[in-house]
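Missing here: one protein chain of the complex. Every other protein chain is in place.
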Amino acid sequence: MDDPITLRLSELHDRRTFLTRASALTLAIPGVGAALTACSPGRPNSSDTTRAAPAQGTGAAAPAPGTAQPNNSDSRLDTAVVKGEHHAGTSATGTAAQGAQSAVYHRFDPMLPPLVPGGRLQLHWHAREVPIRIADDTVVAAWTFEGDVPGPIVHTRVGDTVEFTLTNDAAIPHSMDFHAAQIDPKVAFRSIVKGESVTFRFTPKFAGAFMYHCGTAPVLMHIGSGMFGAIIVSPREPLPPAKEFVLVQNEFYLADAANGVRASSYQKMLDMLPDLVAFNGRPSQYVKEPIRVKRGDRVRFWIVDAGPTHPCHFHVVGEQFDTVYLGAPPATPIRGVQTFTVPAGGGMCFELLCDVAGEFPFVNHGFGHGQKGAIGFLVVEP
Amino acid sequence: MDDPITLRLSELHDRRTFLTRASALTLAIPGVGAALTACSPGRPNSSDTTRAAPAQGTGAAAPAPGTAQPNNSDSRLDTAVVKGEHHAGTSATGTAAQGAQSAVYHRFDPMLPPLVPGGRLQLHWHAREVPIRIADDTVVAAWTFEGDVPGPIVHTRVGDTVEFTLTNDAAIPHSMDFHAAQIDPKVAFRSIVKGESVTFRFTPKFAGAFMYHCGTAPVLMHIGSGMFGAIIVSPREPLPPAKEFVLVQNEFYLADAANGVRASSYQKMLDMLPDLVAFNGRPSQYVKEPIRVKRGDRVRFWIVDAGPTHPCHFHVVGEQFDTVYLGAPPATPIRGVQTFTVPAGGGMCFELLCDVAGEFPFVNHGFGHGQKGAIGFLVVEP
Partner (left out) sequence: MDDPITLRLSELHDRRTFLTRASALTLAIPGVGAALTACSPGRPNSSDTTRAAPAQGTGAAAPAPGTAQPNNSDSRLDTAVVKGEHHAGTSATGTAAQGAQSAVYHRFDPMLPPLVPGGRLQLHWHAREVPIRIADDTVVAAWTFEGDVPGPIVHTRVGDTVEFTLTNDAAIPHSMDFHAAQIDPKVAFRSIVKGESVTFRFTPKFAGAFMYHCGTAPVLMHIGSGMFGAIIVSPREPLPPAKEFVLVQNEFYLADAANGVRASSYQKMLDMLPDLVAFNGRPSQYVKEPIRVKRGDRVRFWIVDAGPTHPCHFHVVGEQFDTVYLGAPPATPIRGVQTFTVPAGGGMCFELLCDVAGEFPFVNHGFGHGQKGAIGFLVVEP
C-alpha cells in the first residue's frame, strides 16, 4: 500500500475501526441473500444459506432475519472488506481488472428502446466482472450486468410481464433487485454464486423510471462497482409523443490504477466523496457526443439516480421543464421547473418542449458533482 | 489527543480556524435561549439572559436579536467548542459518559402509540445525560429527552392540545423545539439550566410527521448528541386503517471510546461524515429484530429525518409506496413511488399495501448512509 493511502488510513483509524464494527452489523443482510458465500476456488463453500434457500414462493424454511447471524465470517468479500485482506476492499476481483487494453470506449446509447410487442418481456442476463473504459484514459474494474455500466435499459409497461433470469458468471455472489417489482426480495432478489441462476417474474403496477441493482451485501459496494441500471415503465395510456431518453447518474470511487485498471474502493464509498460522476457510466460522454433532437420535439428524460449515495439535481441550461412527474406519470405533474432533485435510489420523469434551437447542457446542478462529469449536451437542431 | 486526530486537526487547521470564527457568529442564537449559560459548579453564572427572559407571552423585555452579542464568551460549551478545552468539544458532559456497563441494549419500539382520549396530551419530560447502548459493542454518551435516543414518540391530532413541560436535569442548558407548534420560540423554546423547567402548550394545525429537538446553541451539537424525536399529528378525519410505524433517522459522529463510552464529536459533525446512521437510534436494529405485519395489512411509515445534516432517501426493497404525502395528509398524495427524499429536519408519510408476504428491507437508499446502519426489515407474514 502506498504512502498516501497509509496516511489516510492511519488518520481515519478511529472512524474506520468503528465503521468496521458498524459494517459487521449491516454487511450481511439475511433475506436478500446476504450471507455472502465463500466461492473462491479451493475454499469450501461452508455457509451458503442462499443455496439452501427455498424455491420461489415458499419462504418459510429460511432462517428468520432476527435469528440469522448478521455477519458472515466465511464470506470472502465480507472478510476482505472488514480485514482489508482481499484487494484492499476493492472491485479488483475475478476478471474485473483484466484486459485494460481490450476495453474499448463506446458511447452508451441513451435512447429509450421500444416496447416489445405481446406484453411479455423475457430477459436472461449474466453478472460479469469486466474492465470498462469510461474515458480515453480511464478503465475501471467493473462488476456488471451484461458487461456494461449501467446495465441494459429495460422498457416495459404497466400490467405487462417481465420474466427475468440472472446467471452469475462472476467470482463473487450477485443478485438482482428491480425497484419496479413488488415481490419477496428474500426469494426473488436472493444472491447466487458462480454458475447459479435465479428466475423470477413480475408485473409492474406503477409507471415511472425505476432503478435496478445488485442487492447483495454490501449493497454499497455492488452498486458502487457498477451493478445498476434503469427499468422504465410506461403507463398503459401512452404519454404525449416525445423523444425519450434515459439517463442514469452514478458516482465512481476509484483506487489507484493497477495494470491500467482502476478498481472501485469501498473505503472511498464509505467516505462519500466521489472521484467522478457520470450519466450512463461515462463522465461527460454527451459533451463529446451529444444527444440530438429537432426543434419542435418534446423531450422526455427518464432520470434514475443510482447513487450509490448522492442525489441528482437535474437541470437543463437554457431550458425549463414544463412538466416533472414526482410520482407515476401521468399523475401529479408539476409545471415550470428549473431543477428538481432525484433521490439516490429513485427516479423521475422530466419533460421539456424544444421550441428553441441551440445547444443545451444538461447537468447535475449540484456542481461539485456536475463538474466531475454529470454533464452532457442536448443539441436541438433547427 | 492521539496522533491520528492531531494529524487531522493540523491538516484541517485552516478550515477549523475559520469555522471557529464562523461558529462564533452562530453558536449563540439570541431568542432561542441561545446565550448559553455557564452552569458549571463554582463558576458564577454571569450571563444567563435566558433566566432574565420574560415570562411566556411577553417577549418585549428581551434584548432584540440585532443588539445581542452574537457569541457568549461565558458559555461553557461555546468556550469548549471554540477553544477545544472542555472534553475537546464532545458530549462527554455530566453523567453522559458514566455507567457504560449498566447501559443495556433494548430495541426501540417503532409502533405509533395510540391517541390519548380527551384531546389533551400532557407531557412532563426531563433532559438527561445518559450513556446509551446503541449496539452490542457500542455505548454513546448521549444527551437525551427522557433517557433515550430518540426521545419518546408523541402522537396527537390536529386541533388537540399538547401541554409540555421540560425540566433540565443535565449539566448544560437545554430546550425543546416542536416542529408541530406555531409558537414564539424565543419564549417557548428558550434554554433552561439545570433544575429549571419550562412549560408551553400548543395546538397542531397540520397533520404530518414532525421533528422535535433541543434548540439550544449550538443546535448541531444538541441534535447530533441525541436530543431529537418525532411528534406525529394525525388528521381529524382518520386516514385509512393501517399498521403505523415511526422511524427517526439520525447520524452519529463519534469520538474514540473512553471508559467504554464514545462521546459525540462536534468537529466530526462539522465535517459531516457520519460514523453511523440509524433508524430509531440503533444501527440496523430492525435487521436483528424486524418489524412484523400480516399479509393484507396497509403499512404507514411516518418518517422523520433528524439529521443533523443529511437527508433520508427512503425506500422499501421489493415494494413500492402506493402513496407518499409531501404535505399534510391526506392532501397532495403522490402515487407509485420507489424512493422519496425526507429533508433533514423534515418528515413525510409513506404508505404501502403489503399484499405480498416476504422479508422487505427498508433503507436509506443513499447507500453511503444505508450501509452505516440506516436499514431494517419489514417482515410480511403470510
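Which chain is which? They are A and B, in the order written, and residues in each are numbered from 1.
Definition applied: a contact is a pair of C-beta atoms (placed from the backbone, for glycine too) under 8 Å apart; a residue touches a chain by one contact, two chains touch by 3 or more.
Values in this document were obtained by computation on a predicted structure and should not be read as measured data.
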{"item": "Residue touching the undisplayed chain, where the options are B:Arg107, B:His124 or B:Lys205", "value": "B:Lys205"}
{"item": "Residue of A:Pro110, A:Pro329, A:Gly346 or A:Gly366 in touch with the missing chain, whole complex considered", "value": "A:Gly366"}
{"item": "Hidden partner interface residues of subunit B, rising order", "value": "7, 10-15, 18-19, 21-23, 25-27, 29-32, 59-60, 64-66, 70, 177, 179-189, 205-208, 210-211, 215, 218-220, 223-224, 269-272, 307-311, 326-328, 331-332, 341, 343-347"}
{"item": "Residue ranges of subunit A at the interface with the undisplayed chain", "value": "3-5, 7-8, 11, 135, 137-138, 254-256, 262, 268, 273, 275-276, 283-284, 287-290, 311, 313, 315, 317-320, 322, 324, 326, 332-341, 355-361, 363, 365-373, 375, 377, 379"}
